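Note that one protein chain of the assembly has been removed; the remaining protein chains are unaltered in position.
Letters A and B mark the chains in the order given here, with residues in each chain numbered from 1 onward.
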Amino acid sequence: MQGSRRPVFLSFARLRFPVGAVASIGHRISGVVLACALPFAAVALGRSFSEEGDYASVVDGLQSPAGRVALIVVAWAAGHHLLAGIRHLLMDIGVGASLPAARASAFAVIALAVLAAALPLAA
Amino acid sequence: MKFALSGRRAFIVQRLSALVLLAFLAGTALRLALGPLPTRDQWQAWSAQPHAAALLILVVLSLIAHAWVGIRDVVLDYLRPARWRPAVLAVVAVGLAWLLARATYLLVLHAL
Partner (left out) sequence: MRFRVYRFDPDRGSRPEMRDYEVELRPGDRKVLDALERIKEQDDSLSYRRSCREGVCGSDAMNINGRNALACITPLQGLRQPVVLAPLPGFPVIRDLVVDMTQFFAHYRSIRPYLVNEEPPPARERLQSPRERERLDGLWECILCGACSGFCPSYWWNPDRFIGPAGLLQAERFIVDSRDRATAERLAFLDDVYKLYRCRTIMNCTEVCPKGLSPARAIEHIRFALLRPPGSRRPKAGETIPR
């Protein structure tokens, strides 16, 4: 039957996403990043309970170039996911659910998360 | 609890675990802001107490449950073909269950 190969228009380059959509995809990406960090967190937990040598190795790992990048990425992910999550919880109870308020809070989440990413650099 | 979460139950688990994690984070942030950073010995001493270990286990449980609902959403949205979803979700569930078991084991062992 003709029409079985109908195309679908989904060219992201041509779509203009509202700020809320940007905050939302950031929420999802940051969630995946944090989920990937879970095994490392489990290892860190174990090391925190053991002798000095293991603990120092964790600190050293974090100070390596790869460790610093990872720390910045995780800091962004934690900041964005947390703030976007709070935004959703508030919208659940009706706070900031109107369109102008939702846009403003989405922008705030995105901006503050970038700031959070800079925290490890300051520390 | 992990498998066969209806839409409504998954939503509730996600929101409830988020609240637990939020409360814990707020408490931790307060503690870190108000006092000197705990040393390794202070951390080990505090977390060995039964009530602290229980709290940490609750936090870990919330974290795993929250991650499960989130990852499940990602799989249900994007994974093609759809018939692979149950299998992939099963693998993820096993992985998360293992993390939960490991963390709980560490915390319990440390407290004893």
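One rule holds in what follows: contacts are C-beta pairs under 8 Å (C-beta built on N, C-alpha and C of every residue); 3 or more make two chains touch, one makes a residue touch a chain.
Not measured: the values here are computed from a predicted model.
**Student:** Counting the whole assembly, list the visible chains that the omitted chain makes contact with.
**Tutor:** Contacts of the unshown chain, counting the full complex: A, B.
**Student:** Considering the whole complex rather than only what is displayed, give the residues of chain A touching the chain that is not shown.
**Tutor:** Output for chain A: 2-3, 5-11, 14-18, 20-21, 24-25, 27-28, 88, 91-92, 97, 99, 102.
**Student:** In the full complex, which residues of chain B touch the absent chain?
**Tutor:** 5-8, 10-12, 73, 76-78
Keep in mind that, in the parts below, only the chains that are shown with their structure count from here on.
**Student:** Please tell me the distance, in whole Å, between the geometric centres of chain A and chain B computed from their C-alpha atoms.
**Tutor:** Measuring from centre to centre gives 17 Å for this pair.
**Student:** Name, in rising order, each residue of chain A that touches chain B in their complex.
**Tutor:** It is residues 28, 31-32, 34-35, 38-39, 42, 45-46, 48-49, 52, 55, 82, 85-86, 89, 92 of chain A that touch chain B.
**Student:** Under the stated contact criterion, what part of chain B meets chain A in this complex?
**Tutor:** Those in contact with chain A are residues 15, 18-19, 22, 25, 40, 43-44, 47, 63, 67, 70-71, 74, 96, 99, 102-103, 106-107, 110.
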